[in-house]
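Removed from the display is one protein chain of the complex; every other protein chain stays in position.
The block that comes next holds chain A.
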Amino acid sequence: MAPPSPPAPLPPAGRARSQRRVPWRRRRSSPSRPALRARRLRAPHGRDCIPRRAPRPAALRPSMRRARRGAARGGCPRMPPRQREPRRGPGAPPRPAPPAATRPAALALVTLLSFASRFHRLREPPHVCWDETHFGKMGSYYINRTFFFDVHPPLGKMLIGLAGYLSGYDGTFPFQKPGDRYEQHNYVGMRGFCAFLGSCLVPFAYLTVLELSKSLPAALLTAFILIFDTGCITLSQYILLDPILMFFLMGAVLSMVKCNSCADRPFSASWWFWLSLTGVSLAGAMGVKFVGLFVVLLVGLNTIYDLWDLLGNLSLSLVMFGKHLLARVLCLIFLPLALYTAMFAVHFAVLNRSGPGDGFFSSAFQSQLIGNNLHNVSVPEHLAYGSVVTMKNLRMAGGYLHSHWHLYPEGVGARQQQVTAYLHKDLNNLWIIKKHDSDTDLSDPSSPVEFVRHGDIIRLEHKETSRNLHSHQHEAPLTRKHFQVTGYGINGTGDSNDFWRIEVVGRRTGQLIKVLRSQVRLTHVATGCVLGSSGKTLPKWGWEQVEVTCTPYLKETPNSLWNFEDHINPKLPNISLDVLKPSFAEILLESHMVMIRGNSGLKPKDNEVTSKPWHWPINYQGLRFSGVNETDYRVYLLGNPVIWWLNLVTIGLYLLITVATAVALKRGVQLTSELKELSRVVLHAGGQITLGWLLHYLPFFMMGRVLYFHHYFPAMLFSSMLTGITWDALLKFCAGFLSPSTTARKVYGGGFLALVLLILYSFYLFHPLSYGMIGPMASHPSSPMAGLRWMDSWEF
């Protein structure tokens, strides 16, 4: 065992960091290292035992300070007792020093409870619940290798698919709508996988809090809060992305905190391990949902703070600082990026068959998918007069330029033939490119081929109805400020309003126009407006197809850009579309654009009641996971109200404590060493966690998309950790005022016990929310939940 360290004066708070940070070379040769290493090998959770940059916060009386280094290892399992017990004298504030075996035992207990609570009644209900209909279906798509589109990055769904595949699910269940029974299909594997990851959150949070506050009660409180929160249990029990996201998120936070603790031994194996694990977790979090970005921000801010600290350390040479910087760039930027790219590579490699997501992607992309009509076809590359073509709008799900034998109804512009955008492939999407000034039969094989060039003035004739694409200064049916687009003329003979100038984005006059690749703009010659699709759906008379207008606002948006998809011209040689194969970088970029647009497209409709961010922390309204009626098996996602309101109150308390502490420190109030230690935990550890909470909560106020209650759960994890830290500090602070140590200990222990009992009792009350209720609704007196509907907005 390491000998007790010589007495060292406690550094003042301001200088503490730089003093503790000894250059690593010297530290490596310090005499205590071998002993440490030996202990680490024996300890079951060795990583806990590395010497910490920060000293143990547990309220130490002054005489204990002499043994600070020793005490810092107090959590290590084989601490000799003489360093702890005998030194506690009368008048000392309580020190919840756990016996040697407590920590691993506590971790084991917490983990066990967590797994038990998440896996309990995992099979129930044996039907599709809530968003399982999406994510289960997407897992099936991976097993069937069918291409689909989703607004989230692929990792989460790939993992679900993998879990299903490994557990023997064959991908045949349709996941049509919530409430469909699984029957013989094996769904437990996928649920079990999510429950497993969800169970890991508790030990992760436990270890994070332990690392930050060095206080076992704080960590235990956090763990109990998360174990017995009905919301966290429910969200972990189904095939959803959230447990996967939160797993990576908490993994990143834990590794970040662990890595910070290794800061006094940079470039050691464990330092590298935690640093790269942070990077891996970040990639995972980003790969599941874009909200993972918030934890990336958290880690980024922490890293900047860290680097700033290192830069101010003059004993560190600039070369060393460069190494630090490089290591972080490598592990926190390049490694996650590489992993993130790799998961998209796997995603595209696995999904190689045409499926329901094709229409969202560009023509070039579609040519990659087996079964798509663009796959393995060959078309002439350059457009010529007389070609028969289809034009696809470049906005997401933009549709093909379309016309049909129907007129605009009375009162909607001129009563001419409708022109729309149509999402499906159809003969009415075909148009013939003609010269504007001659109507010679271009299909005559003897006439020479004449290519269409950038800047040419053309006429587009609808193949089925022989009307020309036409526009004029009548207002468009829905977008009143745009002009109406119609089909006009008989057998191709119209007027000068049928002339369009064809331009390719970023080209010069005279260049040829390529199929699929050229982004084309059609400018109406007479009025100067540009052909575009507004994206609005026409009423019944327009067969609910998408409106096409001519916009006088010359803005470069995908709405007014088109590309040519099909191209038929027997006089031209065909080339294979493989020549046009998009590169992986292009595919990656395109899929991100589509995802981002899809996300921002999820706008709430008018009159729709949506969840507001301010609802969440007060547990205002839950989500119905399964069942509506009295006879149904009902599961309702709602946080344990006692826990959530405790969390809410704690945030206010924490702010008060922080302000008081910060002002006291700034005013130069002389604090005892215990209080100093406590204030460090409150300001530093609490600050880190609060930052996490803010980063995972505030951005939702600025989002325009539809929001749901479950978006709050990542923030709730941080909030729970803050609760653990704050109440521990608060109780210690209160206990510190009581003079006999026994009373102080009683107050501390009693307060802690009361909180735990409160949590347990509230869980006993509300557990049917997660584990299912059958029978009358809560408003009925005979219901098991009778009297528990504390807010009118809860629906169970």
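By definition in this document, a contact is a pair of C-beta atoms (placed from the backbone, for glycine too) under 8 Å apart; a residue touches a chain by one contact, two chains touch by 3 or more; residues count from 1.
Here is the rule we go by: contacts and distances are computed from a predicted model.
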item: Chain not present in the shown complex, as UniProt names it (candidates "65-kDa microtubule-associated 3-like", "Protein O-mannosyl-transferase 1", "DEAD-box ATP-dependent RNA helicase FANCM isoform X2" or "Aldehyde dehydrogenase"); value: "Protein O-mannosyl-transferase 1"
item: Residue of A:355, A:552 or A:775 touching the missing chain in the full complex; value: A:552
item: Contact with the hidden chain (one of A:126, A:174, A:322 or A:704); value: A:704
item: Where the missing chain touches chain A, by residue; value: 308, 311-312, 314, 318, 479, 481, 540, 552-553, 606-607, 609, 620-621, 628, 663, 666-668, 702, 704, 793, 795
